[in-house]
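Only one protein chain is missing from this complex, and each of the others stays in its spot.
Labels for the chains are A and B, by order of writing; each one numbers its residues from 1.
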Amino acid sequence: MSPAPKKTLVVTRFDPDRDAAPRTQRYEIRVREDWMVLDALNFIKDEIDGTLSHRWSCRMAVCGSCGMMVNGEPRLTCKDPLRQYGETVTVAPLANFPVIRDLVIEMDGFMEKLTSVKPWILRAKQLAVEAGPVRQSPEQLEEFKQFSMCINCMLCYAACPVVANEPDFLGPAAIALGHRYNVDSRDEGASVRNEIFRGEGTVFSCSYANECSEVCPKHVDPAAAVNQAKFNAVIDWAKSLVLPRGGEK
Amino acid sequence: MRHLLLRLEPLIWLLFGQGILIGTILLTGWLLVVGVLAPLGLVSEGALVFERAHRLAAHPIGRLLLLALIALPLWKGAHHLRALSIDFGGASRDPAVATLLYALALGGSALALLAVIRL
Partner (left out) sequence: MTRPAHPHAMQPSRPGRTRTAPPSLPDRFPFAGRYLAYTLFDLTGLLYLVVGFVVLRAVWALGSGPETWQALREQFTNPLYVAFHLLTLVAVCFVAVRFFRLFPKAQPPRIGPAKPPPGPVIHAMLYVVWLGFTLVFATILAGGLF
């Protein structure tokens, strides 16, 4: 049986206590045909260099933990086959994020943007339990379902040129999630969110790169959500100019 | 200034959006004939003589079309150049750059209105 092929992983390393700036370290390893990039990283950590730090969890592309830049592209490393790459593979932390250590990025900024759009059902008045469950047709569900499939992996933020250059921009996932609730028939908070969409993190900063949708592993199409959100934000703004209290009940 | 820009953003985006859509649709024919084919002598001599050109342009529909043909691309151009400035590290200078670009577009739009009125 021929020996397993070799690959060299060029991995970004950064120890805040020792390194002035991130550096790279090369690991030449024998890999299995069916390995994902994450398997190689786990092998390195388990067998070669226990100091390597990286996030991962489910190994099946539902938790969103293992996002990294692989050969310059944001990828979920648990579903990124190693065999599609050449002999040398570069693995770096997600672009556009501060780096805590090695391949681990600071995600608190993302969590703040996410919560700022109030990603929950907003109602003027809570329904009584006795009123029973809120009914929603399959057509109503279809209007927002794809935007609810986001796993918060942040690959879209790593790809977005506006996120890279405008710190206040809400970003693709946050806007997609806010839009998901705006379009949900059970929600009554669209005017509140549209005001947030017109605020400091303005949706209008999006400049149609479409990179977010290109890299999204769950086909959420955040670019569609962002651009639909722009349209709705404009309607809301126009209403606020013309109608008393912006047309709110 | 940043606060004013944020408040005007929906309107600017509307103008930018129409600049891309309607401006692009209008510009294609103009560029093809007036910009390329006519100067190369590939259009009949009488097509763009003053009498005919002025008659078409001075018609109410002509004036409206020409107004859109000038103004809408200006807003598309201004907004996209602003995005370009930010893409190349210009977040801190954005209020100044945006003001300059939108002032250009606004000034050009005002001149466009004047130009079609005086036809």
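What we mean here is this: a contact is a pair of C-beta atoms (placed from the backbone, for glycine too) under 8 Å apart; a residue touches a chain by one contact, two chains touch by 3 or more.
These numbers come from a predicted model, not from an experiment.
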Of A:Leu82, A:Ala95 or A:Val117, the residue touching the omitted chain is A:Ala95
Check each of B:Met1, B:Leu64 or B:Leu111 against the chain that is not shown and name the one that touches it.
B:Leu111
Please output the residues of subunit A touching the missing chain, sorted low to high.
14, 16-17, 19, 21-22, 69, 72, 74, 92, 95-101, 105-106, 108-112, 142-144, 157-159, 161, 163-167, 183, 207-211, 214, 221, 223-224, 227-228, 230-232
Mind listing the subunit B residues that contact the chain we can't see here?
19-21, 23-40, 43-44, 46-48, 50-54, 56-57, 66, 69-71, 73-74, 76-81, 83-84, 87-89, 91, 101, 104-105, 108, 111-112, 115-116, 118-119
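Here, only the chains that are shown with their structure count from here on.
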How many angstrom lie between the centres of subunit A and subunit B, each centre taken as the mean Cα position?
36
Which part of subunit B faces subunit A closely enough to touch in the complex?
6, 9-10, 12-14, 80, 83, 86-87, 89-91
Counting only contacts in the complex, subunit A reaches subunit B at residues 161-162, 165-167, 198-200, 202, 204-205, 207, 230, 233-234, 237-238
